[in-house]
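Here you go, one structure.
What you see is the complex with one protein chain gone and the rest in place.
We just call them A and B in the order they show up, numbering each chain from 1.
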Amino acid sequence: MAETEILSSPGARLVDVVRRFFEGDVFYSFRRSPVVIVAFAVTVIFFLGAFLAPWLAPHNTFDAATLNLLDAFKPPAWKADGDRSFPIGTDDQGRDVLSTIMYGMRVSLLVGFCSVALALAIGVTLGLLSGYIGGALDALIMRVADVQLSFPAILVALLIDGLARSFLPRSMHEELAIYVLVLAIGASNWVQFARTMRGSVMVEKGREYVQAARVIGIHPAMIMVRHVLPNVTGPVLVIATLALAVAILTEATLSFLGVGVPPTQPSLGTLIRIGNNFLFSGEWWMTIFPGAALVLLVLAVNLLGDWLRDALNPKLR
Amino acid sequence: MVAPANQPLLQVSNLRIEFPTRRGTLVAVDDISFHIDPGEVLGVVGESGAGKSLTGAAIIGLLEPPGRIAGGQILFDGQRIDNLPYESMRRIRGKQIGAVFQDPLTSLNPLYSIGRQLIETITTHLPLSDSEARKRAIDLLAEVGIPSAERRIDQYPHQFSGGMRQRVVIALALCANPRLIVADEPTTALDVSIQAQIIALLKKLCREHGTAVMLVTHDMGVIAETADRVAVMYAGRIAEIGPARQVIKHALHPYTEGLMGSIPTVGADAERLVQIEGAMPRLTEIPAGCAYNPRCPKVFDRCRIERPEPVAVGPTGVACWLYAKEGPRG
Partner (left out) sequence: MLAFIVRRLLQSIAVLLAVGFIAFSMFQFAGDPVNNMVGQDANAETRALLRERLGLDQPFPIQFVRFIGNMLQGEFGVSYRLGMKVEQILVQRVPATLELVLIAALLALSVGVPLGVYTGLHRHGALSRVMLTVSLIGISLPTFLIGILLILVFAVWLGWLPSFGRGKVVALGWWTTGLTSWDGFRALILPAVTLSLFQMTLILRLVRSEMLEVLRTDYIKFARARGLTSRSINFGHALKNTMVPVITITGLQIGALIAFAIITETVFQWPGMGLLFLQAIQFVDIPVMSTYLVLVSLMFVIINLTVDLLYYAVDPRLRIERSAVGAH
């Protein structure tokens, strides 16, 4: 099988992959589960709404000129003193809540995706090294992974943020806040990727074709990467999906705590933090709607990840 | 409850086991019938996937979902057991029908001492006190050949070697003196040097206790040494069933012939072992007619169209058109 994969052209391989996907068990179990279809639809709608916010959002919340403080604290449109042009109300500065949610989700997703990509890159690299080189390096990496795993992600992220604050001057920190956040969340989630990768490499390392590669003059590491990567795509995809949910939650939590994204670029967590200040005075929509958007998004991603894990793991059926 | 002397201990009639899947229902065991007499050892052979282990699982009532018994019945001691509620069947399992599984390394709970597992099984089925049960457990361990049983009873599974563990598993199966033991590949996971010992032990114990055995294996050597009768399974059906000596020496079904040809014999002059061409069909692709027809060297037209029913040839039952006494029906 390995030979045909290497020999056939990329185009034919792609067609083959697509065909196998639609005939395969994964697509079948997708079609069979209405909950998963809904989750997928919600995810797609949220992703589109967030990434197309500048074109789709009813108001541009970053344009100070269009803001009117007289519009502040308007309840949702269906309430007695609601305003048609602000369907789910406005916040303390007169910004349309729906628009802030769309822009906020953009930031949440951006941080989420970037940090998962970072975690994936760190994890896959360390996992490969750990599994392939083995020995003392493997022991060290896995020991660090163990220790880090016993420290909850949120604490690691807080710590990295705290360190960045103490090392960087204040103004520079504001500027770099998003990068620090991505670094903090990404660095706190790499362990699972590394473990999966390492396990897969350990299995492949003993195989004969790896030895054979040496004979025909290809570096064993090269051929292993070619073989290991297809094997781990499934598990890595599952971990990445679930990690995205965790990353979005972590970002929201950090922003809620006031150590996340800068106030100039509010994410869903920031919106909830702001709304929380007005909870007791009755402006519940400023908290509930961003909160609901956050929960729906994370729930949908979790459902997809959960389903993907079951669909890719026939043992559980 | 005492059965008449001529009644078999176990009677399986027209048993059919199915697996519903999204691409249709798979028939893993297709309409098989056989019996086991009290004290008799029935060997069941066949390639993996032939349905032998599933038949064993169906008899002890532990077929794993989604697999299910779709037809036929299983009588134990004259009583129907294939449709019993879980709790009634549980009382039969271990007490009337014991089981020995393939892998002794994974059959024992690693967190409990073997004594605890033995005593628990004994007190579940027999009205004994804990100390009486412990005494019985020690006796059983000694009987299955575990040295200094009194000391080792409090040890944990990981402190025993593979062969010793399988002896413990056999002791566990014998706890309540069952009348039938279903042994599913009891030696496959063991070292070759240990296999003979375990088979000899199983044979000796069952003779002494008068226990019948359904011995599932793919090893014809084991069958030749142990079994009174043999059932040869192929693709979910019984190809041939009869007295062990008869089937081994004078195989009737071409598949059995092929199997016998593949046994290496010490001192035989054969240039090379006979090998059956091709592989057993997958359950999704069982051909019409006789399931063996694509691989059969003696195949003729009828084999591809009509499925052969077992017919009696002397003491043997064989499902093959070569032995049909009548012309085709319909």
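Everything below uses one rule, namely that contacts are C-beta pairs under 8 Å (C-beta built on N, C-alpha and C of every residue); 3 or more make two chains touch, one makes a residue touch a chain.
Just so it is clear, the structure is predicted and the values come from calculations on it, not from any experiment.
Participant: Of A:W55, A:W78 or A:F167, which sits in contact with the chain we cannot see?
Facilitator: A:F167
Participant: Given the contact definition stated above, which residue among B:F19, B:F34, B:F101 or B:W321 touches the chain not shown here?
Facilitator: That would be B:F101, which touches the missing chain.
Participant: Pick out which of A:G24, A:P54, A:P152 or A:P263 touches the chain that's been left out of the picture.
Facilitator: Reading the full complex, the residue touching the unseen chain is A:P152.
Participant: So one chain is hidden, and I want to know which residue out of B:F19, B:F160 or B:W321 touches that hidden chain in the complete assembly.
Facilitator: For the chain that is not drawn, the touching residue is B:F160.
Participant: Considering the whole complex, not just the chains shown, which residues of chain A touch the missing one?
Facilitator: 35, 143, 147, 149-152, 154-155, 158-159, 161-163, 165-167, 245, 249, 252-253, 256-259, 269, 272, 276, 279-280, 284, 287, 291, 294-295, 298-299, 302-303, 306, 316
Participant: What does the interface between chain B and the hidden chain look like in terms of residue numbers?
Facilitator: Touch with the absent chain occurs at residues 60, 62, 86, 90-95, 98-99, 101, 103, 105-113, 120-121, 124-125, 155-156, 158-162, 164, 169, 172-173, 175-176.
Just so we're on the same page, only the chains that are shown with their structure count from here on.
Participant: Can you check how far apart chain A and chain B are, centre to centre, with Cα atoms defining each centre and the answer in Å?
Facilitator: Each chain reduced to its C-alpha mean, chain A and chain B end up 52 Å apart.
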